[in-house]
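Below: one structure in structure tokens.
The full complex has more chains than appear here; those shown keep their coordinates.
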């Protein structure tokens, strides 16, 4: 029983309820918080992070912690990608490049988190750092020449992507740069994706390259610390996620989706990706609860709009309406309902008309600086 | 655009995402947070508060604030129930007993919150304070004798319930007491319900009386302050709610449900009510996500259990299993998934068997000290 008995007047057995805070937080309940993003027609929306370190390279946690963090934070799949060439803990920790995956995988299996074997090929620019995932034996990537390491990964069927192309220590004259070596890798089927987001950094140029060169978009944490050191996971903050639109929840389906470029970026509360993914994500998240409202005379009406996802969408009006004053901006917080205030403009003719109100979603970009266009449909009955 | 540009090294256009905290909190978005409790077969689960004050008696806010608070906090219906007999602001505020309802109703209509006209008949014990709701004219309740006030309410078709029966200033020799007058009121169809919870107080005796005498259960805030002064609405705390299982979302359906005793209490994270309501509430909230698990040898398996409601359920094991060790206690936080760890007990025969694991829900009571009995069903494959 969780009642708390008050010190009572005259024996009366009134009781006081404990705040629900208590049950959730004392002691900490080991729990998974789902990331609420809708599935798309034909695809499940898997939340993934494909760039993660452990004590087996320069990370600071044991590999099983990565599976536990992923489970608690609602992820479906992670790749463990310790550095092949950089192992500052090697005086104390095994240099077997497969071990971190094996340990993380064991705990992942218990929790039904998909754990993918990967490695970070860690070279100077060009080509910089690349992650190879879906490996069968990471040891084979320990080669002298970077070309051999990449080929060894590809020979295992790996999917390979360029990490943090705008990372400051590897810039060229202070600029992010696509090198001829990257063209070559793409042409030889040795590079299939690119990190558009790494940690808290977004690289618009990488975003453009991904669109132009048909590379798969990635958004990964590149986490080294316990994840709570870098993300306020209890305060609405979230780690960067690569959304994978997969036919099912399996490693094979993730791999198939990556090679087919079915991903989007979810980072810092923003979505980046192709319109064919962002539009259904928005449409399946946002509903007009009151599709029909009445405005009397020069009055107003509130349209109630619910956002069932965890993303807070920021909408900006694309154009004005003849008969209606529509707010210039509306914020749709995740898991909440808000009011869109409509006002009669001028003296509208009496009668009912449908409006497809056009908005741009400022935090859903189909390309750098290109917000997604959406419409909210509402019927308005103008009366006297 | 909501990107925040960093001061950049060498002109590189890396950008940093703003934390999502920003969008939600700056400035405060006027938003409704739904109370997640499932509907029941044939009924909608309406979240209601039938005991609310304004400046028109001894409350401290304008009536429209009550509609706004109700909308923001996910309520479906409220009753405005200012005191008839106690009006400490009368030197400055109108004593028209219908005005607070009228004002609250105006704003409620804009927000689609159902606002019910009520009054608190405020007398010494017996019979104490009673709320009459679904009135047509509150002015008629201003009578000398309490019997006349109650009759005047009933003549308008009102539903009448006893408020805070364990309120300390009205105890009898320090004890909560059912008076002959209350028997009379019930027998004459002049009292139909009772507050089992008022504010943060729970009265087990009132709970027993409600069951024995077939009174409708109520859980109301009796709020006088701005609600944020008494409830930590941003920290997981919630005001007490009367759950009404109604055929539709309308005042008529609420009234029909109240007279038919289709209510439950949701207060301080606890549910109180008849098993016919609590069981389907639990069953529609809690799902076993991994209905089939495998235990190897003397090992363990994790069953993942998701709770889709806002209630944090606290389960205690009712009995032991022959082949399985089951945790004595398990907490199912709202909107989260948790792990139920099962361990092989002794040396179970190999093979797959289904288990209906019996638990008591410590915070769902069908009567004082009578927790709801539930089962979680899981199939276990024992292997070597």
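Letters are used for the chains, namely A and B, taken in the order the chains are written, and counting of residues starts over at 1 for each.
Throughout what follows, contacts are C-beta pairs under 8 Å (C-beta built on N, C-alpha and C of every residue); 3 or more make two chains touch, one makes a residue touch a chain.
What you are looking at is a predicted structure, and each value in this text was computed from that prediction instead of being measured.
Here 2 copies of the chain are placed, and the complete complex recorded in this file has 4 of them.
Operating definition for what follows: only the chains that are shown with their structure count from here on.
Rounded to a whole number, the gap between the C-alpha centres of subunit A and subunit B is 34 angstrom.
Residues 1-3, 9-24, 29-34, 110-112, 166, 168, 171, 173-176, 197, 200-205, 232, 235-238, 267-270, 290, 301-302, 304, 311-312, 314, 331, 333-339, 362-363, 369, 371 of subunit B are the ones that touch subunit A when the two sit in their complex.
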